[in-house]
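With one protein chain held back, the other chains of the complex are shown just where they sit.
For subunit A:
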Amino acid sequence: MVSIFSTPLAKPAQLASSPSQLAGIPEPLEQKLRLVAARLLQAAGALIQLPQPTIATAIVLLQRFYLTTALPTSPLLPTCLAALFLACKLTERPQKPRDLINVFKYLLSPASPLHPPHLSKSSDSSPSNRDLYYVSEGDYTALRSLLLATEAQILRALGFDTTVHLPYTLAFNYLQSLGVLTHKSPTTAPPPADEEALFNPLQNEKLVASTFAYLTDMLSSPSQPYLTHHPHELAVAGIYMAARDHGVKLPERWWEVWDVERETLGFLVVVGRGGTYISSSGKIWIVEEGTFEERDGGGVVAIGRDSVAQEALRLLAE
């Protein structure tokens, strides 16, 4: 039963040398694109009503894939599609390529909440322009074969080891074991007085929610903790941060019960807290092709192959 605690992790050498950076993508751009990929997958998953484990699996697969493959070789859009397609199969929620392609088309269209509002006003994106919303049969066939080929590439790059163990269930389990989930039951003996505060159901619901929120946030962290840490370490870090936020008191050195060192926990808390690469005030907008923009921490990110290549050249020239 050790297996659920252990997930394939990146080697330090792999993290130190990114194939994308070797292929001429500067590090800030690579981080930005990875963040955007996580956002897109999270949004697409929510629209198709996939459970969070499926979405998280897709994001982790994508991050692992870009450890061995450069962004210019495998552009972001087909890779996102393939990662989600594969994750759906792996978590027994198979989806049709058509549905995934449609959702991504919507997410990159002017109607999407991810689309920069200042761009949709200026350009000729009238609702009648169906190319912006509709995937033609030709586009669909091309994108679909690209998706399937990328899926095969992902599997090859990962050596077909698609094991992804996520911290969500573990975190829930740990919260239970810490006794901060159990509702006070009238049949059992009354708990000690100082534990009284721990048994407020409303607070505990929030505690679980923010634990899960931290775990989801860490998925898009530029430090990629899902590639460097085992699920039990992530789970403990998520609980630690959530408990701090809600003022829930936990036993002293409780993390050691789950084999997490203080130093590891500290590192992950820094990752989780400072994890937002782009400051919370700035919103990040996503378009398929276009120019990159920087504005108050956020900005516009284009994911198309040509736009990425242009931006890379611009950054290198600077």
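Following the convention adopted for this analysis, contacts are C-beta pairs under 8 Å (C-beta built on N, C-alpha and C of every residue); 3 or more make two chains touch, one makes a residue touch a chain; residues count from 1.
One rule holds for everything that comes next: contacts and distances are computed from a predicted model.
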Which of "cyclin-dependent kinase", "Small ribosomal subunit protein mS26", "DNA replication complex GINS protein PSF3" or "Trafficking protein particle complex subunit" matches, in UniProt, the chain that is not displayed: "cyclin-dependent kinase"
Residue of A:Q14, A:Q52 or A:N173 touching the missing chain in the full complex: A:Q14
Hidden partner chain, touching residue among A:E27, A:D139, A:D161 or A:E205: A:D161
Among A:E27, A:E205 or A:E256, residue touching the chain not depicted: A:E256
Where the unshown chain meets subunit A, residue by residue: 1-3, 5-17, 64, 67-68, 85-86, 89-90, 92, 94, 96-97, 147-149, 151-153, 155-163, 227-228, 230, 232, 253, 256, 259-263, 265-266, 269
